[in-house]
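Contents: one structure, followed by commentary.
The complex is shown incomplete by one protein chain, all other protein chains being positioned as in the whole.
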Amino acid sequence: MQARARHRRFAWIAVGVLLLGIAAALVLNAFRSNLVFFYTPSQVFADEAPKGRNFRIGGLVVPGSLVRPGGSVEVQFKVTDNARTVAVVYHGILPDLFKEGKGVVAQGELRPDGVFVASQVLAKHDENYMPPEADEALRKAGHPLRPAEQVVDEARASVRK
Amino acid sequence: MTEWLAMGGYAGYVWGSYSVCAAAIAIELWRLRVRRLGALRAARIEAEAGIAG
Partner (left out) sequence: MAWIYRYASPATFYPVAGVLAPWFMAAAALLAGLGLYIGLIAAPTDFQQGDAYRIIYVHVPAAWMSMLIYIVMAIYAVLYLTFNTRLSAMMMNALAPTGAMFTFLALWTGALWGRPTWGTYWVWDARLTSELILLFLYFGFMALNAAIEDARRADKAAALVAIVGVVNVPIIYFSVQWWNTLHQGASVSMTASPKMASIMLSGMLVMGLAAWMYAIGAALKRVQTIIVEREVGADWLRRHLGDNAQVGRVA
């Protein structure tokens, strides 16, 4: 009798957890598109980014695109996902890890002329950790770890979803 | 030594992280000890009262 009560209790818990899991999966699915932290340049060109309000754009800083006109605090650079590219202007101090060829997330507004005016620029670094000599050796051997492309792949994958 | 302490200019962030962890663990161990001694004292008072009564 006691054992049966125990089994019944366990069954109820199992059903509860299962229901919760399903509910969570449904909620996650519904929020999938709304929980976007940043939009890729391709999404911006596909008009998927919100209009008329602030949003974030993420991608890689195009190598060689960083300029500081007039030597002021204004910086201009381009963000790409290797498919489309968006020009960004920003007044302010860039984070230490901001580098050409590396990940970046900028918050701001898209001007009618297609230039993204950023109010905040954050560096998105990757999950690779190694001593500088190892990085040097990899580059010399012609096999640099290319986190840049990993970021782009992830961005593409999330666009496809 | 000074160079090591400077952590390449990130001293505040690195040592800040480590000291917050050390402080949190110290506080937890201290709270554990206070709670344990309190519980034992209460149990002893009860046990002696039980024996006397």
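Letters A and B mark the chains as written, and numbering starts fresh at 1 in each.
Here is the rule we go by: contacts are C-beta pairs under 8 Å (C-beta built on N, C-alpha and C of every residue); 3 or more make two chains touch, one makes a residue touch a chain.
Just so you know, these numbers come straight off a predicted model, no measurement behind them.
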Omitted chain touches shown chains A, B
Suppose we count only contacts with the excluded chain; which residues of subunit A make the list? 3, 6, 9-10, 13, 16-17, 20-21, 24, 28, 32, 35-40, 58, 94-99, 102, 105, 120-135, 154-155, 158
Pick out the residues on subunit B that sit against the missing chain. 4, 7-10, 13-14, 16-18, 20-21, 24-25, 28-29, 31-32, 35-36, 39-40, 42-44, 46-47, 50-51
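The criterion applied here is as follows: only the chains that are shown with their structure count from here on.
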Whole-Å separation of chain centres (CA-atom averages), subunit A against subunit B: 39
